[in-house]
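Following this message is one structure expressed as structure tokens.
Removed from the display is one protein chain of the complex; every other protein chain stays in position.
Note that the chains are named A, B and C in the order they appear, and that numbering of residues resets to 1 at the start of each chain.
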Amino acid sequence: MTTPATHESVAAEAHTFFAARAPRRERHGMLHGVGDDDVVGVGLTQPEDEAAEVAQAQKWQRDLFDARLAWLDGPAALGGRGLGHDYVELVAGIAAEYEVPSTSTYMVSHGIVAPTILAHGTEDQKQAFLPGIWRGDLICCQLFSEPEAGSDLASLRTTAVRDGDDWIVTGQKVWSSFAHVAKLGELLVRTGPPESRHRGLSMFLMDMDSPGIDVRPLRQVTGSEHFNEVFLDGVRVPDSRRLGPVDGGWNIAMTTVGSERSVLGRAHNGIMIEPVIRLFALARSTGAIADPAIQDLLAECWAREQVLHETATRLRDAGGPAPGSVVKLMTTSDMEYYSDVAARLLGYRMVADTGAWGTYSWSQLLLSAPSHRIAGGSDEIQRNILAERVLGLPREERPASEKSA
Amino acid sequence: MTTPATHESVAAEAHTFFAARAPRRERHGMLHGVGDDDVVGVGLTQPEDEAAEVAQAQKWQRDLFDARLAWLDGPAALGGRGLGHDYVELVAGIAAEYEVPSTSTYMVSHGIVAPTILAHGTEDQKQAFLPGIWRGDLICCQLFSEPEAGSDLASLRTTAVRDGDDWIVTGQKVWSSFAHVAKLGELLVRTGPPESRHRGLSMFLMDMDSPGIDVRPLRQVTGSEHFNEVFLDGVRVPDSRRLGPVDGGWNIAMTTVGSERSVLGRAHNGIMIEPVIRLFALARSTGAIADPAIQDLLAECWAREQVLHETATRLRDAGGPAPGSVVKLMTTSDMEYYSDVAARLLGYRMVADTGAWGTYSWSQLLLSAPSHRIAGGSDEIQRNILAERVLGLPREERPASEKSA
Amino acid sequence: MDDIEQLRQVVRAHLERDPGAALRGGSLDPDAVRRLDRDRWRRQASELGLPGVRIPEEFGGAGMGLAEEVAVHTELGRALDDGPFLTTSLVAAALVALADDEANHDRLARIAAGDLVAVPVLPIEETFPLEYPHAKAAAGGDFEIRGELPCVVDATAADALLVLADYQGYHAFFWVEANDPGVEVVPLKTLDLTRRMGTVRLTGARAELLAEQDRARAGVAAIRQGAILGMSAECVGAAERALDMAVDYVKVRTQFGRPIGSFQAVKHKCADLLVSLERARSALSVAVRSVQHNDAIGRRPESLAGLAVARMYCGRVAAEITRESIHLHGGIGFTWEHPAHLYYRRAVSNRQLLDSTGQQPRLLTASVLAAHGEDTQLASFYAGKVAR
Partner (left out) sequence: MDDIEQLRQVVRAHLERDPGAALRGGSLDPDAVRRLDRDRWRRQASELGLPGVRIPEEFGGAGMGLAEEVAVHTELGRALDDGPFLTTSLVAAALVALADDEANHDRLARIAAGDLVAVPVLPIEETFPLEYPHAKAAAGGDFEIRGELPCVVDATAADALLVLADYQGYHAFFWVEANDPGVEVVPLKTLDLTRRMGTVRLTGARAELLAEQDRARAGVAAIRQGAILGMSAECVGAAERALDMAVDYVKVRTQFGRPIGSFQAVKHKCADLLVSLERARSALSVAVRSVQHNDAIGRRPESLAGLAVARMYCGRVAAEITRESIHLHGGIGFTWEHPAHLYYRRAVSNRQLLDSTGQQPRLLTASVLAAHGEDTQLASFYAGKVAR
């Protein structure tokens, strides 16, 4: 194309693309009993459905990339379109008008790993990975947390030892989403001595099919298997796959964690299947809507949703520190509120699956709610971040025992 | 009397005593608009009414003592009756059936100082003070907190320096209830070096009319003047007034603080003028009782009151650690809940005093609620106590800076 | 240690020696719970006398009181036991109230021995507008029942069903053998993985009439009241254990070079949960005392405000504590293998059943108004809803 893209021209392209591949989304509004009654969305698929979902997502993403609609704000030299973030939102808005397949498989790839490579990678690394990630060929995962290093990421123990042009990685990672389907892992490991803490960590981009990697799915309380344990036994990673300087991984990890938080913020809203409107519909279907106390609860739900969206947009535009932490704390609180309201509306209908549409399915929301407070940095860590970075309160003094170490 | 006291005989004495001096209390039940519309009770009297209240309380207490109904569970040798705690509750229950004058002036005297003297005083001290305190002649106050030593009582700075048979006390105390009417102050001061912290504190019983004492009332946000600042400038206290060993004041203070917490727990319930039944009456008077959402709120109030009473009794009987902390945390939460419900019921009627009965008066509850979370050891301190003493969680390690000091 | 506490220790020790599916270690298989471990139930009967706690001694029970029964429920909740104590003890209580005859005595004796698992079949909440099964007379002095009820606890393990049905426009209790061809029990996938439930379909099941009208009402009261106290007590037990587990975990889990239980945020969270737990314990004891008082003066129990206090608090607090326990366990707390979620599931499930319609708070308000002689329209309105 030689004419420069405009909002109109890109919108037209998007409509043409989506219309050719997917039916228009019907607005169910407040209908109860229509469509899928899953209320939680991403990451909660049962294992058996996952392979098909991934295959479908890969096909979709490839077509989208080839149509130059996948990476609108990416540099043209890397396969992006070179447009502003407004175009990303424009196309996302149009996509929402169609029954497009879920691309949540790429949540980590596009939301977390790709931006990190773009920010910290060498030219070669960008050329090598970004087109493939955005085309959907390279599903990515993140390999940060360890059994003994959750909130305290600086204490991680998995090591990488230099061996000629390679590094030999040994250790164990955990809570890694998509690791069981990923081709590329963003890996944070210790390259310095243990007492160097965050100053002795380096970041690598590891092929997930390297010898020595054992990925074991972890079953969650919801019964789904979204997270994995990843055992690393002498895995060889070329030094060319190092992202940033040796012992310079911490700052890169912080970029990543920041993106993760806002991705999770978005995910909880965007990918959730409109829980609030579902609650209105549920209350209508049971007749509880006539109860003023229920009306009050629904109003609170509706207001929370408005306030969350407004906050996410407002803080992103304002560009202040740690917007992701605010959004994450609001989101976890909102999720718990919604699941409490659902429970109130459902009563005994939530305790067993009698097959009735849209009743027992809410129990999945209830069961997944506690995990949201841990994933992407626990709520406690978010509060520390807000207190220290936004409000300027003193960091907790380290205990004497650690200082002397 | 030669016949031993029984529940029946003491009950009869009490009825005779009260009936001769006070009218039977009419149960207003859920009537709105009858009687005093004060909803907060103790400590919130405006200054102008206080002198009369104190005089009335002193007269009442003297008669009660002379009738041997004031200190039922005290040793007979000290003017008590030598009976069990069940007799205390028996007589309190009977007193509640009459319109007896408020004796909240003695809250600190009888609830806090007298038990401390009984536990830690010498025989001489007990003989010298306890009959007078229980007869109502000696109103007591507590002189613990300082401007720079609130939650951190071990850091207090008021000093007592030995001078012959006396100690010379200099410093400043604050948040002292009843100090402006008290004759006797339970005074915690530093007798060791500052770095000895809690190991360098001693306790004294100080005459409040000693030269060098300046008591200044502090006006609270409610407009009442319940607390005082007490300035001590070279006040002479005889060594015979020392309670317990030199530098042994901390353990005595802890006894006192424990009593304080349970007195406050009781105070919040007993002395509060039945806020829950008042809320029911208020909801009936405005018609809000017909709103199911209001019915739900009232139910929560009623349940909270039941649960609080049950908890106070249950934990006292169980004799486990720190029951006062549990009761205190529940109480502050309940108070806030009640004042929120009152606000919901009153709407605009709470913003200005239009003279309507039982409307604007609730604003006093709202304004006093925050102070309950501080008084008697802040809620944060109570949570530390529960975490450490009941659940056995580790004490916070002191920061390195302090350890090296 | 008082008697109740001693009883709790005895039950606890037995359950630790001979644990249910939840605490046997390893990943819980929900299908295993769906089937009842009969041998274990008989051991609980023979070694502990569990099913007969409140059955009179003359029929082979232990003849204990309400407080003791509640203590047992608390321990069973603490262990997330999957035995049929809740349901069989409700049937036993109803049978005692319903009929003083040979057949019933025999049933009570078999329940006490652990040989008979009988399950009550009635909607748990009085206000819920569910249809009751219908009974009609059949040949040979027997009756025939048709109807369906969802979420019947222990239905898949029952030898017999105690069915509340509509007979000639009145409530009546019937005894139905579970192997009758007119009985179908459809196992349900349950939120609470340590509690089996099924939909009971009665398609002309043969039934024996046990009691009707006034006596039936007494049975209904015994079952509903027992179910409320039982599930509330389970909530208290489950919450206790979930808090204990969390506190133990935060003492040993270290991050940033110290046990996470030394961080004030964690300490204060645990302290708040302790306060919540004390609320639930108090709510339960308010309910027990109000039932004891009510029994003593012989009034109908359904509209007891004290019971409503337990219904409001025990489930809510248990759900809070068990949820926070998952959180305090961090990542491992939301893995399937860790038992934390089993406690959360029990707590939520009981909470849902304890106030299935969200009407308990306003019913409480109505009964407070009534007790104050404020027999307003409101009180009558709700009283009308409760009365049958």
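By definition in this document, a residue touches a chain if its C-beta (ideal position, glycine included) is under 8 Å from a C-beta of that chain, and two chains touch if they have at least 3 such contacts.
Please read these numbers as outputs of a predicted model, since none were measured by experiment.
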Option touching the unshown chain, where A:Val161, A:Met254, A:Ala299 or A:Ala356 are the choices: A:Ala299
Residue, one of A:Val88, A:Val215 or A:Ile289, that touches the chain absent here: A:Ile289
Contact set of chain B toward the excluded chain (per top definition): 145, 148-152, 155, 174-175, 218-221, 223, 288, 291, 293-294, 343-344, 346-348, 350-354, 360, 363, 366-367, 369-371, 373-374, 378, 380, 383, 398-399, 401-402, 405
Touching residues (missing chain, whole complex) on chain A: 29-30, 277, 280, 284, 289-290, 292, 295-296, 298-300, 302-303, 306-308, 310-311, 314-315, 326, 329-330, 380, 382-384, 386-388, 390-397
Interface with the unshown chain - residue positions in chain C: 263-265, 268
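Everything below uses one rule, namely that only the chains that are shown with their structure count from here on.
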Nearest-to-centre chain - CA centroid comparison: C
Separation of chain A from chain B, taking each centre as the mean of its C-alpha atoms, in whole Å: 53
Shared interface positions of chain C, touching two or more other chains: 258, 266
Where chain B touches two or more other chains, by residue: 292, 296, 397
